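As you look at this complex, bear in mind that one protein chain is not there, while each of the others sits in place.
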Amino acid sequence: MPASYLFELRFCRWSGTILGNIISVMPERRMKQKIVNSLDAAIADIPDGARIMFGGFGGAGFPNNLIQALSRKGVKNITAISNNCGTREGELGVMFKNGQVKHVICSFPGPHANYFQERFAKGEVTCELVPQGILCERMRTAATGLLGFYTTVGVGTDVAIGKEERVLEGKRCILELPIHADYALIKAQKADELGNLTYRLAARNFNPIMAQAAKFTIVEVEEIVPVGSMSPEDVVTPAIFVHRIMQAKGMRFAG
Amino acid sequence: MPASYLFELRFCRWSGTILGNIISVMPERRMKQKIVNSLDAAIADIPDGARIMFGGFGGAGFPNNLIQALSRKGVKNITAISNNCGTREGELGVMFKNGQVKHVICSFPGPHANYFQERFAKGEVTCELVPQGILCERMRTAATGLLGFYTTVGVGTDVAIGKEERVLEGKRCILELPIHADYALIKAQKADELGNLTYRLAARNFNPIMAQAAKFTIVEVEEIVPVGSMSPEDVVTPAIFVHRIMQAKGMRFAG
Amino acid sequence: MTEKPRLTREQIAQRAAQELHDGAYVNLGWGIPNLIADYLPKALTVYFHSENGILGMGRRAKPGEEDFDLVDAMKVPVTLIPGASIFHQADAHLMTRGGHLDIAVLGGFQVSEKGDLANWKIPGSKGSGGIGGAMDIASGSKKLIVCMEHNTKEGAPKIVKACNYPLTGLECVDTIVTDLAVIDVTPEGLVLRETAPGWSPDEVQARSEAKLIVRNHVPEMKLAPNSH
Partner (left out) sequence: MTEKPRLTREQIAQRAAQELHDGAYVNLGWGIPNLIADYLPKALTVYFHSENGILGMGRRAKPGEEDFDLVDAMKVPVTLIPGASIFHQADAHLMTRGGHLDIAVLGGFQVSEKGDLANWKIPGSKGSGGIGGAMDIASGSKKLIVCMEHNTKEGAPKIVKACNYPLTGLECVDTIVTDLAVIDVTPEGLVLRETAPGWSPDEVQARSEAKLIVRNHVPEMKLAPNSH
């Protein structure tokens, strides 16, 4: 029996027809399993002490609804990896307000991160400042299974303290190590039922990197669309990086 | 004078109108400068001894027309960075047939790279074999201004010979260094007049990485479209990475 | 010595297909692994990854249907299933190396008792050789299965104490499916899980250089009813 015939049998079960070179099949079994129906369910299994990446930059692309749910759940001793530390009680702010974060890895806490700064002043939160692009690369390094990289960024600055330094290509550089996380909480515009994601404008920012880098990625989206309605070329985050999907109307804290 | 008014004056000169949040302007001066009108002109300034990246994989996304032009020009002593080494005289094959390549950095020369293998057997071409994903990462490392990375890939194999080895996260890993290039010759589906690119299906492959990694990127495209006709979210290779554009009907060597 | 029938290449693929689980993201290498897609249990939905930047490959394109911009890693024109995505080669290998693929299946020349794999070059072979994506795939997949014949054409064992062929990766193989056996690589060594129909554990051991651990009863492989 030729190979193509066997394939056809398999796809016929899903009433497959060929649309251009996209075969229309409906693998019902898997595609609904990533979708949950409440914000609380979306984050229910995140334990105290988890390392969590949070997407968003400049008021855009923050998973505000998931953050609010995480705050309600009351998890403690979180290590947060995020570009900033919230704007007042918005974005990550509520997590600092409630004393849920013990350590943060970020590039720029931000001028309105007052709850973070209060906890930081009291020594209740520790903070590792990372140059923004290096924050991206250290997360991507975890995502891609590499173990570290050398960069000129931060050489001779506070960032280099305690880091290995050497010369490559005649340039002083320091060794930067991957940033791993148990979870990523991200925001996307659309998900299909398998978890393929697209983002809106500059709300993309850190979200695709964090989706790749964390062991388990939870996304809140504005819209869930049927499988097959997204062009394969337009997918920004392939479904392999997405583990749980929650449709949530956009709560926004523009700060 | 408020800032927005000054901007408006500047854009009004280009008869600007607002389309959603995309302001319709026509900066005529720059946008035509990257487009050339012949394949020979597109590669005219590539000198003997250049280091050149060539896009393409599995018969898809090869800049065949630019390669043919480069072959006609007769440049010599090229260092080629490419996943493979051509299929007979197709793709990079013609460059080996004509003895134009002195060194190749690749992952898989391929079963039909007979001209490469002939030259290699005679010692006329040297070859550095690099695992395919590491080839991508070494190019991306050059693109992003980093100086090297550690990976477990290749540890204990021929690939590790001569490379620094250490242990990170309890794993043996080797240091891999960036691959730089003077030029990238790539293939895209569409370019706008500024050089923003999109690719068709699996013809994307190495092309976006090489565009980022080389000092000067020359692209052959099926179609050139007006500035503003590509959605900003759909651009795969932003114009900043593209230096010269040539519209060429697709010559294909599927091997 | 005339031997009993061994599994065909197709039957090796058929047995290996049973190692895939529902919803898995899977990369299939050249050779026998590439045949696995033809033998998926019908109840499974599996997402095939190709290292040239595809997730969600469907069946091969039929004659007349080929699009040469949509090929797999073997240059064969393929199709996409709904929910497929396209990305560049660096992201494709971010998936292989970064531990995102559930299962990868590669061909092999030799597997050692520690799970070292040699699959890219035969010693003394002419020409440059070629690595391709195998080393990245071997380094990062959650589960690596090797499909190969148990012995070379000359009868030499390919399940060895230590590889003397150029290595692809160290301690990377989880399971070996051959024309004689299914073998798991464990911290204790190679554990014989199943034998080919009609073959005893002793007969399989006799055709292996590495020691095979036999725990209790070793069943014979079951091939699916739609066996070739």
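Order of writing sets the chain letters: A, B and C. Residues in each chain are counted from 1.
In this text, contacts are C-beta pairs under 8 Å (C-beta built on N, C-alpha and C of every residue); 3 or more make two chains touch, one makes a residue touch a chain.
This structure is a prediction, so every number in the text was calculated from the model and none was measured.
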Request  = Just list which of the chains on display the missing one touches.
outcome  = A, B
Identified contact with the non-displayed chain, of A:109, A:148 or A:178 = A:109
Request  = Could you tell which one of A:43, A:69, A:92 or A:153 touches the chain left off the display?
outcome  = A:153
Request  = Please pick, from B:69, B:143 or B:173, the residue that touches the omitted chain in the full complex.
outcome  = B:143
Request  = Taking the full complex into account, find the residue in A:98, A:132 or A:231 that is in contact with the omitted chain.
outcome  = A:132
Request  = Determine and list the subunit B residues touching the chain excluded from the picture.
outcome  = 1, 3-4, 6-11, 13, 18, 21-27, 29-31, 33, 140, 142-146, 192-194, 196, 212, 227-228, 230, 232-233, 235, 238-241
Remark   = Contacts from subunit A to the absent chain lie at residues 57-61, 83, 106-110, 116-117, 120-121, 127, 129-134, 136-137, 139-140, 151-159, 172, 200-209, 236, 252, 254-255
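Quick note on the criterion: only the chains that are shown with their structure count from here on.
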Note = Distance between the CA centroids of subunit A and subunit B (whole Å) is 29
Chain centre separation (subunit A, subunit C; CA means) in Å = 32
Note = subunit C touches at least 2 other chains through residues 67, 70, 86-87, 93-94, 97, 139-140
Remark   = Contacts with two or more other chains occur in subunit A at residues 21, 144-146, 232-233
